[in-house]
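The complex appears here minus one protein chain, its other protein chains still in place.
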Amino acid sequence: MKKTLTYGQVGGSLHAFIGDVHRTGIAYDGRAFLAAGCFSRDEEKNRECAEFYGLSPDRVYGDYRAMAEAEGKREDGIDFVVVTTPNNAHYEISRAFLENGIHVMCEKPLCFTVEEAEDLARIAREKGLLFGVNYSYSGNVMVKEARELVKSGAIGEVVNVNAEYLQEYLVDDIGATNSALLKLSSWRKDPEIAGASNCVGDIGSHIEHTVAYITGLGLKRVAALTDTFGQPLDLNANILVEFENGAHGVYSCSQVCVGHMNGLTVRIFGTEGAIEWVQENPNILYYTPKGEPTRIYNRGMGYILPGAAKFSRLPSGHPEGLFTAFANIYKAWITAVLKTANGEELTEEDRDFPTVEDGVRGVKFIHACVESGKIDAKWVEV
Amino acid sequence: MKKTLTYGQVGGSLHAFIGDVHRTGIAYDGRAFLAAGCFSRDEEKNRECAEFYGLSPDRVYGDYRAMAEAEGKREDGIDFVVVTTPNNAHYEISRAFLENGIHVMCEKPLCFTVEEAEDLARIAREKGLLFGVNYSYSGNVMVKEARELVKSGAIGEVVNVNAEYLQEYLVDDIGATNSALLKLSSWRKDPEIAGASNCVGDIGSHIEHTVAYITGLGLKRVAALTDTFGQPLDLNANILVEFENGAHGVYSCSQVCVGHMNGLTVRIFGTEGAIEWVQENPNILYYTPKGEPTRIYNRGMGYILPGAAKFSRLPSGHPEGLFTAFANIYKAWITAVLKTANGEELTEEDRDFPTVEDGVRGVKFIHACVESGKIDAKWVEV
Amino acid sequence: MKKTLTYGQVGGSLHAFIGDVHRTGIAYDGRAFLAAGCFSRDEEKNRECAEFYGLSPDRVYGDYRAMAEAEGKREDGIDFVVVTTPNNAHYEISRAFLENGIHVMCEKPLCFTVEEAEDLARIAREKGLLFGVNYSYSGNVMVKEARELVKSGAIGEVVNVNAEYLQEYLVDDIGATNSALLKLSSWRKDPEIAGASNCVGDIGSHIEHTVAYITGLGLKRVAALTDTFGQPLDLNANILVEFENGAHGVYSCSQVCVGHMNGLTVRIFGTEGAIEWVQENPNILYYTPKGEPTRIYNRGMGYILPGAAKFSRLPSGHPEGLFTAFANIYKAWITAVLKTANGEELTEEDRDFPTVEDGVRGVKFIHACVESGKIDAKWVEV
Partner (left out) sequence: MKKTLTYGQVGGSLHAFIGDVHRTGIAYDGRAFLAAGCFSRDEEKNRECAEFYGLSPDRVYGDYRAMAEAEGKREDGIDFVVVTTPNNAHYEISRAFLENGIHVMCEKPLCFTVEEAEDLARIAREKGLLFGVNYSYSGNVMVKEARELVKSGAIGEVVNVNAEYLQEYLVDDIGATNSALLKLSSWRKDPEIAGASNCVGDIGSHIEHTVAYITGLGLKRVAALTDTFGQPLDLNANILVEFENGAHGVYSCSQVCVGHMNGLTVRIFGTEGAIEWVQENPNILYYTPKGEPTRIYNRGMGYILPGAAKFSRLPSGHPEGLFTAFANIYKAWITAVLKTANGEELTEEDRDFPTVEDGVRGVKFIHACVESGKIDAKWVEV
């Protein structure tokens, strides 16, 4: 019976923000080890990263296709691949590994088009492979607690949702004119690399997933008022939403809101209560039963519901952060890959990581917002 | 030269919430005294209130028209009237006093229709009378500081606005079926008394005014997604807005958001900085210059700009509250009435109270939202 | 039966901070009216204030003794006097009015020496007169709620107390050398006017009273580490305390703590729960039952206990501030004076204002701290 796994990575050279967080998150539990990689098109960077992690030279690849094929054939080939490239490469890379029989954990957003997204979902399903999409915030214990509370009926039926993800870091792009330079400053601003959206794609998609994860509710339609401020892609969006159950709400995402660093805040209002979670102080959850005082829930305390508590790593008051959220995504993911490798059935509880279906829904959301943004915020079905 | 004033009041019998706050706010500065009233249609309540305030019996009126005429004719007639009835009576009462040459301070929303609102503005203008509309939150020192900061260029050009006014108190109305009883429980739910809107009219209008007061920006159009949850009037609204300068934003107002008591929060984002004000802790203002740490401004400190500081009554850290906001509205109002009575010209600075023009704009906003709400949140010009 | 009262005031000329807050607080309920005064030794200021409030010239006094005698003899003499002079005059003035049969509401601290304080208490008792000492923070609804919760057993037995009152405004006095000038800048720094203490006397005394009011526990002894930073009186004090029930705690008061405006925070820890109240956001109270999430209590909600709720004036979320706290002190005080005037017995509930006994305890506390401060923070009995 397999007890540990090996994995490979495409993208994410040494000190790359997200690539590094994935590796650190995986390292938390010591159950999966980096064994192969294609970290960069830059040969020097690729080798540097491989050396740092002590990879065997024959498992350092200059090309992801070669890697997928070789690892797929090796007796001791990687159990899963982590895809941490810019968005435009997600589809081809993920597909290549699926086709070679390797489970895939891909960064969000999943890919450019709904067709591509559904294609990946189909292949994974047909091949019986696991496919995760790293909506990392759902790894936070208190996001899981929010979900458990909603499931338990603590807030009744959802009647309104108010969620936002505000950042400041692109405020100087407003009205800036050297757009070639602007594109260079971040691939997220370049439609050819980022896809149809910058702001909604990068952070709006996290709102969509976090709310869906907590409430279990899908979106029926959106009316998105987007702002590009003279740039190729959106920098700001205020979005009316309608859920499957008829409830309404508003999502705001922005990269031009001074004073906000990484301000994902989710508030779910129900007939019997409400919850609020603020990503920048993630160990806290606010829960208010109707007519009663707001409760400040602390991760790690005895009252936390079992489905969330089992992910808690530190006693209450000892802050867990983003690395730990990644570690929790991988805790569930690695368990699922191990069980699959060992021929065990996965329970629903085992699947407590974001999947390719979440990724498909995310791409649909992004496209609906972009489309609505182009027609003056008219409603578009998701 | 007149140094003190007398005033009358229509509506607001003893211990009525808003009627009482007006009287207390006026009492702060000891410059205007209650001298006449028509506090209630209930004769007993009317007399009780009059006696409490020691009014002369000949100045206690059973009918506001009689009051307007009598006070208009008296040598020692009231200098201004305070209108604190339910919405449906605002227009007729205000008009009656204007027509008898008496300045009017009316509760918001100003009246039912845009035509009525413009009519009142016209009469006041033609008669050279002052007409205030009590958007009380603009009486807070830190709302004034926000305005002064915006005026000073501290946040650059406004690019996005996110404002909300959330309450919990009507959550049990959702899906409730005894609508006759519901109407009885508050006149605000009864279209005949409250007008076209409950939630947007009562609290959404405060968002509109507070943002306009701070930014000086008018609204071009709105797309309002409203929810009645089976009741005659709206209980919840998420509203996309577009300002005259092209900036976008979102206003959310609700009476069904559990966990929120009186949650007016206004966030204005500009090219150079941002401000945030939270009504429930009104002595604080958050100001963030681009790229720098957020500053927590405290009312009463030396760095507060003069146009706001002059309204401060207590040293910093000694909280001022809603009564004081009313007192500040009346501080400006009474100064304006006194100056007018003494034949002095009013400077722009003297007019730092919400006026009938604000009231007109408010009624337009409410109607645009209601109309948009009826056509599935399509854009409606304000 | 008397329904309204008249009062006089000694000290507190026009626009004087505390004098003005008293008058405004009294004005809230319209049950007591200013009828006589000796507002300032400066004749011009005295007259100016009297005129502003429309006093009859024969009731404007240049000398408090004359005022006490005259008002004591008048048929329509004042029902009570408000003493808002600097500390050094409290004793003589209060005594003069007591001796002329007039109820006294005096600012804190009550007076200079324990002997004087006990003398005032004795005279009031012997003459059957009411004597209030204005520890204004106990007028806050949520301080009353804290007391009601403690009384109800919600926190069990008190085991530790952590309370502080921090201000920044004298930080520049540290090491300053022109002490004559310093004294001039505020009478609070002058031992002849302020008494034995500046910081402990002015704000430490509020900690002592607020904790005693909430817990009902007296202090057995204190060990006070005081700092004068080269000035005549203390600017900073950290004080170990022991309560009658054996519980310990710490009080910190300071006028040199940058970043704190008027930071009175009281935290009471018991065997079953804890409460926390922060003066600068006074409409909130934090209550934590052992092992459970902290509750954010909001003034005005249905769960507030009756002994506190009856003082609430505004719906929840509509902030009450310092003026309202004064108004609440006077609400209880005026009711007590009225009942006494009408020959009614006072219940314990009627006495919900700080009394001369609180004032005596306060003076004892100040002296114990000053004495301990002089002997290197050795324990001194209170």
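For reference, chains read A, B and C in written order, and residue numbers begin at 1 within each chain.
Heads up, the rule we're going with is that contacts are C-beta pairs under 8 Å (C-beta built on N, C-alpha and C of every residue); 3 or more make two chains touch, one makes a residue touch a chain.
Given the structure is predicted, the values throughout are model-derived calculations rather than measurements.
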| item | value |
| --- | --- |
| Residue among A:Ser40, A:Thr324 or A:Ser372 touching the omitted chain | A:Thr324 |
| Residue among C:Pro57, C:Gly259 or C:Gly343 touching the omitted chain | C:Gly259 |
| Touch criterion as defined above, residue of A:Gly77, A:Pro109, A:Gly195 or A:Gly263 at the omitted chain | A:Gly263 |
| Of A:Asp76, A:Glu115 or A:Glu280, the one touching the omitted chain in the full complex | A:Glu280 |
| Absent-chain interface as seen on chain C, which is shown | 155, 159-160, 162, 164, 166, 168, 171-172, 174-175, 223, 225, 227, 229, 236, 238, 240, 242, 248-250, 252, 254, 256-260, 267, 269-274, 276, 286, 288-291, 294, 376-379 |
| Residues of chain A in contact with the chain not shown | 4, 17, 20-21, 23-24, 27-28, 30, 52-54, 167, 260-263, 279-283, 298, 300-301, 313-324 |
| Residue numbers in chain B that touch the chain omitted from display | 287, 291-298, 301-303 |
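Note that in this section only the chains that are shown with their structure count from here on.
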| item | value |
| --- | --- |
| Chain A-chain B separation of Cα centroids, rounded to whole Å | 44 |
| Distance between the centres, which are taken as Cα means, of chain C and chain A, whole angstrom | 55 |
| Chain C, residues touching no fewer than two other chains | 298, 301 |
